[in-house]
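Missing here: one protein chain of the complex. Every other protein chain is in place.
Going by the order they are written in, the chains are A and B; count residues from 1 in each one.
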Amino acid sequence: MRRLEHIGLLALPGLTFLAVIFALPLFMLLLKSFQIDGQFSLEEYRLFFTDEYNMSVLWRTLRVAALTTIVALLIAYPTAIAMSRANGIWLSIFLVAMVLPMSVGVVVKAFAWSIIFRTRGVLNDILMSLGIVDTPIRMLFTETALIIGAANVFLPFMVLPIYAVLRQMDTRLPEAAASLGATPVFRFFNVTLPLSLPGVVAGCAFVFSLAVSMYVIPSLIVGERQQTLSMLTARSFLYLRNEALGATISSILLIIAISVVLGSSWLANRLGARS
Amino acid sequence: MTKRTMGDLSRRSVLKGSAYAALGTLATPALLRAQSSELVIGCAGSHTAWMEEIVIPHMKSTIGADILFEGTKSSVNLEKMSSNKDAPYLSVVQMDDPVMIQAVEADLLTPITADAVPNMTDLRPDAVHMDGMWCNYVQPWAGVAYNTEFAPDGVPSWTTLWSPEAKGQLIIPSLQNTEGMWTLFAAAMLGSGKPFSEAQYEIDAAFAKLEELKPNLLSVYTTMSQAFNLLEQGEITMLAGNFSSYALPRKNEGVPVDLAAPSEGIFAMPSGICLVKGGPNPELAQAYVNEMLGSDMQSAIADFASSVPANTTVTAGAIIPDGVPIYSPDWAFVAANRRDWIERFDKLMAI
């Protein structure tokens, strides 16, 4: 037991770092959102939630985050399965392909996407040459482009947790299922999928938290006409110089993020408890 | 300044670090504190090219200063100044006039005096503001940038922005950006039918006219370089509010873009320079400002950035297009109302 307590000390630098750099300013921020002229007040929240525009931004933020999570999951899951079965050079290629794009800045990526999504861009050229559409589709500055772009940036955060869980899964479980007469589809839905759910939950929590608070990606891909909560926060601090509003929006974002993290860890525990 | 103890430094740096983390948008380059020959200058992100190419080497050779510049939007510069008011790390800030007014109101600036900055006396009188609180050092002019391949006729009038042919072909700046004001004022003139001097106060008419612009808008930007890239690629044909110090150097590089001066009028971009109150290295900072206002730098910047120099002894730089009125708005009125306008604009433009 004493050994364990000592090992706990190893977490101290990390905890201190987080406390000073993260928790303290955040706490100050929360305080600010509940204060008007030094008095405790919920007025800022009332104002925020009664403003139709703010509510539309909140709704868009949640919708974009949810759709980004779903798109990322749909792309990540098969990738994670392939990775969990890969070995040697192929596994290295997969991991590098996952990690390397993270070192490319979002700004660079956003410029790259605009090449793909432009009216005279690669994607429209392909669609038109295949005869799928007659005239170019507007894709830049659309929510679809934002979701595809965000899913692209956050993909590793979905793939890696699912991959980690699938990799640890006993490979004999699907074999046992096969020997019991289960078709590949039945095996997937009754063995692989349920056992990978903790990874799926973790990946979704990562991606949703990142997507709900993303700032650079939406400001580059959809611009100011489709604001998100983070853009509203930046605007409040930088342009409106309204710290109380900024603090309020940040706190709402924080509450969303905390709920996602707590909710998902509860879910992951529930799913994990059985295995 | 140079006698500051290490303990003091690190404590302050840590506090600053956490404040930045709370804001979540600002970087922390100031953790590397200025040494005696170092000056940290806040300037516009679009100035990066000529700051690096012209100003930094010049300052090193003339006044021996090592310039660290942080290029960003004026409002971000203001935020950096106000959140570090007790311990400024910026010595000089170059930003737009309306933001200068806010900085003066927040008591963040110290006046520029002719004693310390002798070149100030050579400036045009209208380039010195509020008893020397800030000076304009160059004045680019702003109109409408367009792609010369897809809009060979240019932009003869601001009404071209509203034409049906421009559907989905236009990007305008957000009101968060200073150049966003030009679309607003053009809309005010067209919407109210009054001359600029009166029209600039007709904000309701301006917003009503702006609403009619929505079908033509592909997007509203806060990051100009990205929008300009789309213009260069021909994804849009027009970029409203763009200015000579950005568009003309690109044109000179052979990119198929040009800057139009619509007949109703163009606008003078307000590029100001100021001294930060209590900023590090005050003497060197004054020397820096003096150099910026001197004839060498003035002609170099005016040439490089296709702008009108503020120093009357300099003849280089851009020529303001003939026969088109150039307007400078009532910045005090802008500064007083801008927050409301931004909120109103965002709601109006929201999809």
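In the analysis below, a residue touches a chain if its C-beta (ideal position, glycine included) is under 8 Å from a C-beta of that chain, and two chains touch if they have at least 3 such contacts.
Simple rule for what comes next: contacts and distances are computed from a predicted model.
Missing chain, UniProt name from the options "Succinate dehydrogenase", "ATPase", "Na+/H+ antiporter subunit A" or "ABC transporter ATP-binding protein": "ABC transporter ATP-binding protein". Across the whole complex, the hidden chain's contacts among the shown chains comprise A.
Within the complete assembly, A:A182 is the residue of A:L91, A:I137, A:A182 or A:V261 that touches the hidden chain.
In the complete complex, the residue from A:L18, A:I132, A:L173 or A:I258 that touches the missing chain is A:L173. The chain not shown here touches chain A at positions 170, 172-173, 175-184, 186-187, 190-191, 194-195, 271, 274-275.
Everything below uses one rule, namely that only the chains that are shown with their structure count from here on.
Measuring from the averaged C-alpha position of chain A to that of chain B gives a distance of 35 Å. Per the touch definition, chain A reaches chain B in the complex via residues 20-22, 24-26, 28-29, 53, 56, 110-111, 114, 118-120, 138, 140-141, 215, 219-220, 222-227, 233-235, 237-242, 250. Here chain B touches chain A in the complex through residues 14, 17-19, 21-25, 73, 75-76, 79, 102, 168, 174, 176, 217-223, 226, 229-230, 233-235, 338-339, 342-343, 346-347, 349-351, going by the rule given at the top.
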